[in-house]
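Submitted below is the structure of interest, expressed as structure tokens.
The other protein chains are all here in position, but one chain of the complex has been omitted.
Our next item is chain A:
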Amino acid sequence: MTGMPTYVLIAGPEQVLADRALASTIEAYRAVDPETEVIRMEASTYQPGELAMHASPSLFSGTKLLVVRDLDEGGDDLVQDVVALVETDLQDVWLTVLHKGGQRGKKALTALKNADARVIDAPAIKSDRDKSSFVMGEFQVARRKITPDAVRALLEAVGKDLSELASSCQQLIADTAGVVDEGRVALYYGGKVEATGFRVADAAVAGNAADALRLLRHALASGVDPVPIVAVLASQLRQVARVATAGGGSSGALAKSLGMAPWQVDRARQAARGWDGDRLGRAIQAVAAADFAVKGGGRDPVYAVEQAVLAITAQRHGAATGRAG
């Protein structure tokens, strides 16, 4: 068992990273002993005593690697068994534990760390900055180059889900040669935009009908339900209306009195330019009608959202339509 610790702890919520860490750990153990038997256990289906059973020496078997996933979802039995296993002197058995985070199973984590476990982090990747450095890292490991524009385009197309992002990186690395630029990304992932309700609402409130409809279609195509989109439209318009009618004053004071964040106030103020009370009112009424329609009041939810978006943009440009209800 040279070079490899008996215990490995993979801690962190990011499944893509955790899976990779696990794969490389197994590979490393196999390098030590190609005959290693890998025994996988899930916390949710764990039976008390299972760990001890697998860890006990057997006449015929060689070295074993016990892998316990999702320790944070396990019950007290599992935690106790892990602690007990760490305290015994293991022969020809390795233990790798995956923990997604949180307080549960803390005892086992401490025991593992005290036993000099190798700790591999799998930190959450959420912000766009983390994601772009993830993409850069992927290409660096493969000794390839990607331009910053291409990274941005890639994030825009498939950035929502990290595993999808990772596999997209792998595909680009495998299928292309040379520097990956924006054109390359467009060739593979062009026309795909992961829009959210917020982007739809921003475009609609700004009066940009073409953009709003395009984003709406993208959002619907990538699986966003009409109901949350309408809810976002309503909340954005509400913020604009409340800020627009609240008069002057510092955005900090206004934020406090309206129960909003200061940046929301600033943004709503910006968006409020070009609107007046009557038109905002009609836009809100159009959204309320759409909300009713997407919740069973109408036949086609998608049509209802589309109409609401069009009504908002029309009102932004001052169309003299009647009351929308």
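Note that in this section a contact is a pair of C-beta atoms (placed from the backbone, for glycine too) under 8 Å apart; a residue touches a chain by one contact, two chains touch by 3 or more; residues count from 1.
Note that in this section contacts and distances are computed from a predicted model.
Colleague: UniProt protein name for the omitted subunit, picking from "Biotin transporter", "Large ribosomal subunit protein bL19", "Protein-export membrane protein SecF" or "DNA polymerase III subunit delta'"?
Modeller: Cross-referencing UniProt, the chain left out corresponds to "DNA polymerase III subunit delta'".
Colleague: Can you say which of A:R30, A:R242 or A:R269 touches the chain missing from this structure?
Modeller: Among A:R30, A:R242 or A:R269, only A:R242 touches the chain that is not shown.
Colleague: Looking at the whole complex, which of A:D175, A:D278 or A:D300 touches the chain that is not displayed?
Modeller: That would be A:D278, which touches the missing chain.
Colleague: For the chain not shown, which residue from A:A142, A:I173, A:V193 or A:A231 touches it across the whole complex?
Modeller: A:A231
Colleague: Considering the entire assembly, which residues of chain A contact the chain that has been omitted?
Modeller: 75, 231, 234, 238, 241-242, 244-246, 277-278, 280-282, 284-285, 287-289, 291-292, 295-297, 323, 325
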